[in-house]
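Structure provided below as structure tokens; questions to follow.
Excluded from the complex is one protein chain; the other protein chains are retained at their positions.
Labels A, B and C are assigned to the chains in the order they are written; within every chain, residues are numbered from 1.
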Amino acid sequence: MASNPKSGTAVAADVRLVETPFDPSAELAHFTAAHPSAGGIVSFLGQVRAGDAVEALELKHYGPLTLPGMRGLAASALGRWDLLGLLIVHRSGIMNPGEPIVLVAAAARHRRDAFAAADFAMDHLKSESWFWKRERVGGAWRWIEPRPDDYADLARWDMPGPV
Amino acid sequence: MASNPKSGTAVAADVRLVETPFDPSAELAHFTAAHPSAGGIVSFLGQVRAGDAVEALELKHYGPLTLPGMRGLAASALGRWDLLGLLIVHRSGIMNPGEPIVLVAAAARHRRDAFAAADFAMDHLKSESWFWKRERVGGAWRWIEPRPDDYADLARWDMPGPV
Amino acid sequence: MSLKLVFLGRLEDAAGAPELTAPLPQPATLSALLGSLPPTVAEAVSGGRVKLALNGRIVPCSADTPLSDGDELAFLPPVSGG
Partner (left out) sequence: MSLKLVFLGRLEDAAGAPELTAPLPQPATLSALLGSLPPTVAEAVSGGRVKLALNGRIVPCSADTPLSDGDELAFLPPVSGG
């Protein structure tokens, strides 16, 4: 919950960590319908790439930290940009190629706020959220180490890295 | 049609100028289903703000220039980022509050390409495409002049302004 | 021997219609055409930020731009976005 700098009304973020597949189109349609006064809605959908050697992807989280951390990230975004709504839905568990991993959507009166908030949320989800990822290739699971790019993306926002 | 710098395969943009309301959720679901190998899909939906004094919005275009210009913009984006697909759907005609005006979606292996291409396409659609906008307020139509912000947004890309 | 004139955006209001048919002026140049239009219309379309498209292509707004029978001439004020 954050105060909208312009309207003064409270804007609540919808932040969810889900264990089973979700329908990003239905989520986004619902979010859009809830924000008719938004001039712009930016969304990011991350999905398990099909056509790679990766047979499955697993994201593990740590209950006491992961969802609270996602809520803190949403509060940061709401405090930083003039948003009318923010949606973050993140999977955990085992996912197949083509399945959605994460959906972020930001609704704002002006499109720059919506773009910036969605971009910011993704950079921080990728590099700062409490998720650990492994992939199954040729029947064997292997843990994925963080990419240097993730830290470079985070540096764009002049914010601290993973704690 | 542009050549994908990495795969070498041709990537076609889906660029449409439509005279009647469209369903952005259905468009985005269809686009997403067509790109299972995309790691990230960024979309922007612009809609007529509800709750303002604006009763209706009309966008006029000029047939010989508007759609060809949109296709040129799509080709620029495909040439500039490593995309797997690009969708641009733009309304013309009279729209009511809450109705979609424009949907841009970019699919890419990596999310930074998708974000940048969608952001770029919107900045150029807003400031460089051949659309003229008027609003009906209190029963009277008035033409909208370009906003200085539109030119500032465009300058982020080191590209020429409207020709 | 005529031209089709197209007025976009606010120029539609200045011209009183989105499209007009005008006789091909003599000499067949842009400046002669502007001279044949009602002064308020000529003034509205001569503003520095109005672009010109001849048969669907942007052309420079020079006084001696040649015109031909059947040409479509569009006057394009600054765009105001999607």
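The rule is simple: a contact is a pair of C-beta atoms (placed from the backbone, for glycine too) under 8 Å apart; a residue touches a chain by one contact, two chains touch by 3 or more.
As the structure is a prediction and not an experimental result, all values here were calculated from the model.
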Q: Considering the entire complex, write down the shown chains that touch the omitted one.
A: A
**Q.** Sole residue of A:Asp14, A:Asp82 or A:Asp150 that reaches the chain not shown, by the stated touch rule
**A.** A:Asp150
Q: Out of A:Phe22, A:Trp132 or A:Trp157, point to the residue that touches the absent chain in the complete complex.
A: A:Trp132
Q | Contact partner of the left-out chain, one of A:His30, A:Lys60, A:Arg80 or A:Arg136 | A | A:Lys60
Q.
Using the document's contact rule, name the residues of chain A that touch the chain not shown here.
A. 46, 59-60, 62-65, 90, 101-102, 125-134, 143-147, 150, 162-163
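Methods note: only the chains that are shown with their structure count from here on.
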Q. So what shape is it, when you link every pair of chains that touch: line, ring, star, complete or other?
A. line
Q | Distance between the centres, which are taken as Cα means, of chain B and chain A, whole angstrom | A | 23
**Q.** Distance from the mean Cα position of chain C to that of chain B, given in whole angstrom
**A.** 28
Q | For chain A paired with chain C, centre-to-centre distance based on mean C-alpha positions, whole Å | A | 50
Q. Which parts of chain B, given as residue numbers and ranges, touch two or more other chains?
A. 46, 126
Q. By residue number and range, which residues of chain C touch two or more other chains?
A. none
